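Note that one protein chain of the assembly has been removed; the remaining protein chains are unaltered in position.
Chain nomenclature is as follows: A, B, C and D, assigned in order of appearance, with residue numbering initiated at 1 for each chain independently.
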Amino acid sequence: MIRVLFLVIAVTGLASALATVLIKNLVRAALALAGFFFAVACLFVLLEAEFLAALQVLIYVGAVSILLMFGIMLTRGVQGTDPASRPSAWRLPGVVIGLAVFALLGYAIFQETGLGTQRAWGAIDPRPAIARGTVEPGAPRRRAINDMGKVVGVELMTRYVVAFELAGLLLTAALVGAVAVAHREDDEPSRGEPSRIPSDPPITTSP
Amino acid sequence: MPPIGPGSLDYRDFFFVAPEMVLAVWGLVVLLLDLGLAKRQPAPARRLLVGRVALAGVGLTLAVTLASSLIPLMARANPEDLSTWFSRSTIDYLFDDDPSLFGGTIAGGFDVGVFNLVYVTLLGLVVWMSLAWKFTEEWGEYLALLLWATVGMMLLSAAEELVTLFISLEMMTICLYLATALDKSRTRSAEGGLKYFIYGSVSSALFLFGLSYLYGLTGSTHLSTIRRLLESTRVVGLAANAAGITAILLVLAGFGFKIAAVPFHQWAPDVYEGAPAPVAAWVATGSKIATVIAFMKVFGNALKPWASPSDHILGPGWIGLLAIVAAITMTYGNVAALGQRNLKRMLAYSSIAHGGYLLVGVAALGLATDVTRAAAAVLFYLVVYAFANVGAFAVAVWLVRDKQSDDIDDLNGLVRRHPVLAISILLLMLSLIGIPPLGGFFGKLYLFMQALDERKNAFGSISLIALVGLGFLNSVVSAFYYLRVARAMFLRQPAGEPIAAADTPIGLPILLAAAVVVGSGLSPDSLMSVMQSAATPMLTTPIIVPKVIGPAQGPPAPKKPVPKFEYSKDQVKKMGQMATGGAGPPGGGGPPATKGATTKKAATKDAPATPRKSQNPP
Amino acid sequence: MIELLDPTSPLVWAQSQAVDLGWGLALRWGLWLVVGFLGLFPGIVAYMVWLERKAAARFQDRIGPNRVGPLGLLQPIADAIKLLTKENLVPAGADGLVHLAAPVLVIVSAFLMLAVIPFAVGMAPVDLPSGLLYLMAASSLSPLGVFLAGWSSRNKYSLLGAMRAVAQLVSYEIPQVLAVIPIVLWGGSLSLVAIFDKQVEFGWFIASPPGLLAFLIMLIASIAELNRTPFDIPEAESEIIAGYHTEYSGMRFGLFFLAEYLSVFAVGCLVTALYLGGGMPLPLVRFPMNLLGDSLPRLILVDMVLLAVFMFKVLLFILFMFWVRVTLLRLRVDRLMNFAWKYLTPLAIVNILFAGIWYECVIRAGVLTLGGWLWGWVVTGPLVVFAVWLVVWINRRLLLGGPAGVGRPSLGGTRVDAGAAPG
Amino acid sequence: MIINNYIFIGLLLLAAIGFALAPLLVVRLIAPRKRSLSKSEPYECGVLTVGETWIRFRIQYYIYALMFVVFDIEALFLFPWAAAYAGLGLFALVEMVVFLVFLFLGLVYAWAKGVLRWA
Partner (left out) sequence: MESDIPLSWFLLFAAASFAIGLIGVLTRKNAIAVLMAIEIMLNAANVNLVAFWRYGPELPEAGPVAGIVLAIMVITVAAAEVAVGIGLILLCYRRWRAADVDRYDSLAG
């Protein structure tokens, strides 16, 4: 039953991912991307990381896809159509590379034998057990699963505190930099005419 | 040791990241100062003031870095000296010569101190260079992004764990994407920023996927644990381990993008040309140093057991892969640089080529028996390369400031008007080629000697010899394009409007860089011994005492009694010289050379022959 | 793996094996779904519409709906029939599927929010360990639906309305999310049931200066999130026809309408559960909970009290919303955005710090003492007042002096200092 | 226990979708359907629009969305911190204050830069 659930979610997710990549209309592609994010969140739930699933929905579906939509609205025609795709000469190698990567990864997954005493990836069928109580082996993982918010918080505050503060700095830098890059002093609602294109003569050297 | 905080957090660990904290805060100070002054001051005065405040911040960071790396050194060298200032437990805490901070996510050893100094010094030069002319409207943001990118670099080379490594790598690159695009008056800047961004984020996606496989294979994100687990398996190397190969390939792709190794180099020329010259300098030096160090930590330390099982370069392991990439990279970079008339593009291709040389060093590291020496050779090369390149980009700044272009031909006849600077530039170029008495020569020498030293296996050494031969040939090729700059300066007649005098922002980096390459050339051993001391903690695995993190528990497990490792006072002194040499007073070109010469006899035997490893699982 | 499934075994391999999916659970869920989510909640919502019309009429000295049934009580049913029989118009060139999906997404968002509300003891549909985060995630779906509604209509007024609406929704989502952080902090958990239990122990969370501030921020942000006056710019009829649902008619419009009222209800429940002590009738007294024993009748009794009080609080909240709607005028769009970013967000951020102080003063001790509680008020009260005053003062000052950066030199005239360099 | 709870959430999701679609289905069955050109025109100014709908949005939309994303991620870190705070000490408050100060100053920056102005 849980396997069927997984298959449904996985197929939906992969179909959305494919749609994102294939659909010409960018808004629809972004919508498909939101669907993919949601499918990934469902997989997180199946992996018993519901905290992360909620974060995934909050950040990706709720925020990132909105940002993408706005980006599309600001750069495209309103309907978001994207007539330009790479010429078909580019298509085939791209698809071939993608398929080759998938084949390699698939081969790697099933060929993996497990380091040392660990079990091979292909052989881990039921997930490792967790404890019912709090003292048996598997108890830390149980704590992490049942109270992930708290455990993640403790880890972020102690072991990963540098990464945590750095993430704050990264966000600030992204905010500051993106505002600086996108901001225009003379920012009036544009009337559709091309903006001032500075006469920056293209240089014509070749390697 | 009193219990401080729950779990594994020890407040004193923040002492070691003080330089990063200062720099991060200073970025905000500069940003808000610029904004606050926006209404009150005319633009040129504001630019100057804010730029000087930024420089002051860099100076402050330099002081803090020195303090945070010298105090532990002093504590190790002579604990009694500090007993008046610090409590006994603090001195014990500082005594650990390779402390792993924050539960083993960050290193705080000698290497971190040395390279923090290098970053901060270079950052000072880059910031100073930016004062030369006005290229962006968003001045405060620009400076803040530079400083924050440096925070990322410092933490990247200190990271001992994949989470921190990933986030600091991203911190560095995201700041650099944005800084690249900040010259909004030039179309190419925006375009360079976008290209950098797209290539960079694709590469981080690849890198991350590789990391996820590494995590899956080992179950840990700590480099030391990964190494321990890989060593514990019977099968060494990558034979019949497709998942490992995939992980290696992906991680290599990620790092390769950042250091512009060949299949992933396309962004470099566009970005170097599009970015404002100081940003390009920072991409070419700071980000390269940090990435190569992280690269060495991941490949030379964590993934060392996968290097090759047989000391055979083409055996199943990552060395062969790296060797091939290195060969292609240096050849391509040099050949492509031959056709460039634009100085920044030329430097871009040449920096691709230098990336290739560095990869030879890392490949040798994989095969080396004496890991420390091999790593030290790479670090030596990095430092010399970085200083020479910063100087070269200062020339680009000069050109852009006065001619609004970066053509090499604009340097024609420079020697007649500015002989000192022209000679300095010549020295830089010669050092980049690798002409004997200069630092670049010794860099290449150490690098290639390391590769040649490994003669355990005939086939392996033959391949390495071939690689070194190729490197040598490439150096010859590179002479052509580097000397084009020299020819323009010395042999050509000045045409058109002459270039105006260089003032401090341009002259200082050039002179200082020249001084560094000359100094390191005159006394390579002293720099090399510092680098060896740095390489030791970098490539050894600190033991992580597993600490159960949780609210209810007793005092944290005491730090492991430290295996005694002698830091002689000599080394402490050298560290100080490093600092003063790097951050010499404005206009002081000489100090590094002369001071370096006095300690020329500082022997390399300080560093232990075999790295101190702790392979025994705790 | 059979032995792992043995109930006496200390190990299980997945959380789903730890609890049986027996008949009891299935029955509970079935009841919740059929009676609660498909029956009771939509019914409540339908009568909320009636109530609003009645209330608005009273405010405006009218009578309101009074034709269909006694007191117009059958009006909602009549409305539903009207909507069901109206033709469904989809503009030509609209993106059919997305046009359909948009209102569904908005409805789903409102429904999912209700799934973790603890109405009374043992009366939360589900108790998720990350319930609050889940709730925020669910509520963050609706901007996407709104955007899609506007975009798929292929009408520029719809799109304009949608863009405005989304900009407003996302702006107010930040203070909303930040305002629940103090609650998580005090509750020590993301589970709404745990938060309720904490409020039983330590009093309603609104009974503290940071809690009050958080509640006010939450209230204002919620009104804006619900697109209700004075924050109803997105559907400002006089400006951009009817906003993002210009091209929606008949039942599809009805869905948006339903979603709006469902969201009002959901937010009312949320606010009640988070700040107003859930079903507790008095702020600092454990009243019905201390009656709780191990016998079922006691539980039912307590639950009835809790549920009644809970619903009463929700009703008050809803009436408050109606009152605000008929009283206040619409804000101008620039003021609207300003308010989210320049008043609410800074206050919400600072309030997190105050919440930490309150925690140290009052909750860290483990039991609620009057001394600690008063001390908490003495410490955080002035801080909160000062913060509010400071934010208002700064905004006023800037409003008078013009926004900072007005005098910034522009790109054109500053090439003068090209080449100027420090000595 | 967790997965089971989410099964309920999944059922609720389906129920909500069904709840939204069912009336539409009813409409399909009982409501009149008379297509006509003028009914399916976009509801604009009474004049048929020519060509693609085309509006240029101002950059402020992006700036607001950007700020939203950044502060949403800030909340991402605040939630686990707040949940774990009880077990940690004041040092966690200090760490979070440092984190918040950075983002707060980011907000101040945007404010002072003047990008938070709508018109």
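Throughout what follows, contacts are C-beta pairs under 8 Å (C-beta built on N, C-alpha and C of every residue); 3 or more make two chains touch, one makes a residue touch a chain.
Small disclaimer: the values here were computed from a predicted structure and weren't measured.
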Checked against the full complex, the residue among B:45, B:67, B:205 or B:466 that touches the missing chain is B:205
Given B:93, B:110, B:139 or B:166, the residue that touches the chain left out of view is B:166
Logged for subunit D, residues touching the omitted partner chain are 59, 62, 66, 69-70, 72-73, 76-77
Omitted-chain footprint on subunit B covers residues 103-104, 162-163, 166-167, 170, 174, 177-178, 181, 184, 187-188, 190-195, 197-198, 201-202, 204-206, 208-209, 211-213, 215-216, 219-222, 225, 266, 269-270, 273-274, 544-546, 548-549, 618
Per the touch rule stated above, subunit A touches the missing chain via residues 1-3, 6, 10, 13-14, 17-18, 20-21, 26, 29-30, 33, 36-37, 40, 43-44, 46-49, 51-52, 55-56, 59-60, 63-64, 67-68, 70-72, 74-76, 82, 84-86, 90-91, 93-95, 97-99, 101-102, 105-106, 109-110, 118, 121-122, 124-128, 138, 140-141, 143-144, 148, 151-152, 155-156, 159-160, 163, 167, 170-171, 174-175, 177-179, 181-182, 184, 194-195, 197, 200, 202-207
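Just so it is clear, only the chains that are shown with their structure count from here on.
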The chain whose mean C-alpha position lies nearest the overall protein Cα centroid is chain A
Comparing A-D with C-D, the one with more C-beta contacts is C-D
CA centroids of subunit C and subunit D: separation to the nearest Å works out as 13
The distance between the C-alpha centres of subunit B and subunit C, rounded to whole Å, is 49
Taking each chain's centre as the mean of its CA atoms, subunit B sits from subunit D at a distance in Å of 41
By the touch definition above, subunit C meets two or more other chains at residues 14-16, 18, 128-129, 133-134, 136, 140, 154, 156, 159, 163, 170, 173, 188-190, 404-406, 408, 411
Multi-chain touching residues of subunit A, meaning two or more other chains, are 2, 48, 50-51, 55, 58, 62-63, 66, 70, 73, 78-79, 145-147, 149-150, 154, 157, 161, 167, 169, 172, 174, 176, 178-180, 183, 185
Note: in the complex, subunit D contacts subunit B through residues 86-89, 91, 102, 105, 108-109, 112-113
Residue set of subunit B touching subunit A in the complex reads 5-9, 17, 24, 27-28, 31, 101-106, 137-138, 141-142, 144-145, 148, 151-152, 155, 163-164, 167-168, 170-171, 174-175, 177-179, 181-182, 184-188, 193, 213, 216-219, 229-230, 232-233, 240-243, 245-246, 269, 336, 339-342, 345, 349, 548-551
Interface with subunit C, subunit D side, in the complex: residues 1-9, 11-13, 15-17, 19-21, 23-24, 26-28, 30-34, 37, 39-44, 49, 53-55, 57, 60-61, 64-65, 67-68, 71-72, 75, 78-79, 82-83, 85-87, 90, 93, 96-97, 100, 103-104, 107, 110-114, 116-119
